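I am attaching a structure below and will ask some questions about it afterwards.
With one protein chain removed, the remaining protein chains of the complex are shown where they sit.
Entry: chain A
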Amino acid sequence: MNVVAPFEGIGASVRRKEDFRFIQGRGAYTDDFNRQGQLHAWIVRSPHAHARIKGVDTSAAAKMPGVVAVFTGADMAKDNLGGLPCGWQIHNKDGSPMAEPPHPVLAVDKVRHVGDPVAVAIAATREQARDAAEAIAVDYEVLPAAATMADALKPGAPVIHDGVANNLCYDWHIGDKAVLDQAFAGAAKVVSLDLVNNRLIPNAMEPRAALGEFDRTTGDYTLTTTSQNPHVIRLLMGANVLHIPESKLRVVAPDVGGGFGSKIYHYAEEAIVTWSAGKLARPVKWTADRSESFMSDAHGRDHVSKAELALDANGKFLGLRVHTYANMGAYLSTFAPCVPTYLYATLLAGVYTTPVIYCEVKAVFTNTVPVDAYRGAGRPEATFLLERLMDVAAKETGIDRVDLRRRNFIPTDAFPYQTPVALQYDSGNYHATLDQALQSADWAGFEARRAEAAKRGKLRGIGCSTYLEACGIAPSAVVGSLGARAGLYEVGTIRVHPTGSVTVLTGSHSHGQGHETTFAQLVADRLGVPVAQVDVVHGDTAKVPFGMGTYGSRSLAVGGSAMVKAMDKIIAKGKRIAAHLMEASVDDIEFDRGTFRVAGTDRTKALVDISVAAYVPHNYPIDELEPGLEETAFYDPKNFTYPGGCHIAEVEIDPETGQVSVANFTAVDDVGRVINPMIVEGQVQGGVAQGIGQALLEACVYDADGQLLSGSMMDYTMPRADDLPPVSVATHTTLCTHNPLGVKGCGEVGAIGSPPAVINAVVDALRDFNVRSLDMPATPAKIWQIINGGRRMAAE
């Protein structure tokens, strides 16, 4: 009997279904799978940032114990394999397409970054494969490297890809430059700021892994992989790299230990294990060491920008001009080109009414690991630029920083609001999230806390950011016109079983987001089936219809909407069955949470009565209705969704050490309708932790030769429990107007809103030292130098 307790539906903090397996060690991550006859692969990676490969000698390795095969790029070329494809094409200012150099699976003539794969050793055990890999002798002719964008753009810089002039991938722009120049000409004040958005290494806790299998009976391939979007991998690898039809290739992304963007992309190792499994007719597994993750997972951010804001005498924004250099790394990762363009420049209106915006982006190849989307992807870079610029503008105009923001907010009654950079916001209330955050953080009472800290010898500061972001990238036709080589819909199937339990098949993928619970709640809410009787299946191309996966906080807004559409089809069909069973007109049937009722009567049928009738159609309108109760829907969104809000950080600096500690952090976010508040809060807390990590701790560092200095967890500072404050999270909801759930997305807001809030707070704490620009991460060494440089200057 389907009786749903009301607390399981939309708005309930249902404890997660998936946790039972995780807390007992029963999760099934890619490396946990072992197959009969399985071999292990170890990848030989370039130790040089840029070198010509003069020869690869595999003869010694091939004779080592346990070794079954050694493959190089030349072996792959013999099989006519394709390179790793790029999924987004940007066009230059002059309309010509971006430079899109080949990205071989295993390097052939040249290596272009430390970690570039060159060969693979395959052996009976992982240790034997590793030993053999170490015995592969690669003869390199080391070439000068361009480790930074500045190096790559210099005249006479090393040529990373033949035929790519100046190492420039594209030179793109958006907005009307002439109109902008006019706006600047009439400005009372122009504020400018140079910014670096520091390069980050995602470091999901589960290292990437891939297991390839080939079935000699059927000729079918299976790839089990740490992916956020198995169908996308099947399409890219099958069609572009290995030339295997989709019908012969299954991609499974089982439990995945975090992604944050880094597991969206199609990586070389996936193709290597799948292809080798076919050649050797044995399963082949590869699992990254963490050090390999550092030099092979796509990195994030890495922008250098100049921003200029024109204001009138009252502090109203007249125009914004931005020039950005975006690092692509050595090759184009799957979605890299769209991050600094359509996910960045289009966000530069933020929550403000800036009437004219012009942004130019130059994307640059360097001898570093490819850079792609990392939690927030483009929006954190835009937000950091805007919200730092707000504080500098406030200081230089003498207008209070909160007041300056308010004066320029898009008014609450101005939605839908068309920005000058293509996007149309559907809903929001920026004053409300700001007010709530100011109150919750006791902004008004801050000066007393500053004074109290000063008595203890500490410098205390407070900072805010009022951010906006865009989730659920869409619609397909629009993104197609902007260069996407994919659609951005999602699919959902609702299978009501004969006895009333439900299986949901979704193209979204959960790697920590809790879909097995949240999606079950959607079913509980709409169909009245208890969460315990709803199973959510995802991550397997053999089970789920073609879906696009999870990134850009799209799962609920796009995947959830597809499920709602499918459920509505179930309800519509159920009504016809119920009408037949109760001998009523279908127009008179009402449905509410599991019960079909003839309107105005007490005649009812439960969902289970309908499902039994649908699968055992003895008494059934068989002439007009097919048996069964299963529906699939694809949902292609009409627009992005636009979460926004206000983050406030309060920091304390120890002037003796330069150590910054975050004393309080307050987030008030508008993520649209909240399905599971507990999960939303957890997503925001996790995002804020990554944002604080970017602001204070994390930095990917290359030396001048392109060696990765921050190449392990000993060198790259991951946020630990004692680096972080408790984070106060609240929501203030305005509904998304164009999807059936009213949801906006919560996966990235934490990482988007928080970095400028923290840096603004640090700059505020350093108010006596006249800090104008401060690059992330604000490490103790940097802060100590500011304080001591300042003191020395004062003394001199």
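Definition applied: contacts are C-beta pairs under 8 Å (C-beta built on N, C-alpha and C of every residue); 3 or more make two chains touch, one makes a residue touch a chain; residues count from 1.
In this section, contacts and distances are computed from a predicted model.
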Record lookup, UniProt, unshown chain, options "(2Fe-2S)-binding protein", "Gluconate 2-dehydrogenase gamma chain", "Fe-S cluster assembly ATPase SufC" or "Menaquinol-cytochrome c reductase iron-sulfur subunit" -> protein name "(2Fe-2S)-binding protein"
May I ask which residue of A:Pro47, A:Gly258 or A:Pro355 touches the chain that does not appear here?
-> A:Gly258
Hidden-chain contact residue, picked from the options A:Pro158, A:Gly514 or A:Pro755 | A:Gly514
In the whole complex, of A:Ile174, A:Leu195 or A:Ile679, the residue touching the missing chain would be A:Ile679
On chain A, residues whose C-beta touches the chain left out of the figure = 13, 15-16, 18-29, 31-32, 34, 127, 203-207, 255-258, 260, 289-291, 511-514, 677-679, 681-683, 685-690, 712-714, 718-722, 724, 726-727, 750
